[in-house]
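Of the protein chains in this complex, all but one are displayed in their positions.
And then subunit A:
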């Protein structure tokens, strides 16, 4: 447990999902898709949660695939109820992708979980050593 606490301290906290309350995004994003209303458990008004609150947050390690830009910060503490789609939106903003670029997230380096899948569930299935490794890849996928 203490090892996890150390890792949490070095991991950055993922900002709360801006669309959770239906207030609209706090940043101006040209073509942000509005996600479906989250389940009741997903709401994270989220300000100062203690870094050592390991029950609520999952340590996620993000790894780039292919030509996708590598994020300077790779390790993030993410709420269990954050969805894959929420994570995708976050990474897209972080990497400043344009609207026509799609971003995919993979578990087991090859399988894209559904957009509504929660990080907590993925951690239970695929987490190891106290963290969940997710690969991400950008692509022009459609049309």
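In the analysis below, contacts are C-beta pairs under 8 Å (C-beta built on N, C-alpha and C of every residue); 3 or more make two chains touch, one makes a residue touch a chain; residues count from 1.
Keep this in mind: contacts and distances are computed from a predicted model.
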Which of "Isocitrate dehydrogenase [NAD] subunit, mitochondrial", "AP-1 complex subunit beta-1 isoform A", "Ubiquitin-like-conjugating enzyme ATG10" or "Metaxin 3" matches, in UniProt, the chain that is not displayed = "Ubiquitin-like-conjugating enzyme ATG10"
Task = Considering the whole complex rather than only what is displayed, give the residues of subunit A touching the chain that is not shown.
result = 31-36, 65-68, 85, 88-89, 99-100, 102, 104, 106-117, 121-122, 125-126, 135, 137, 139-143
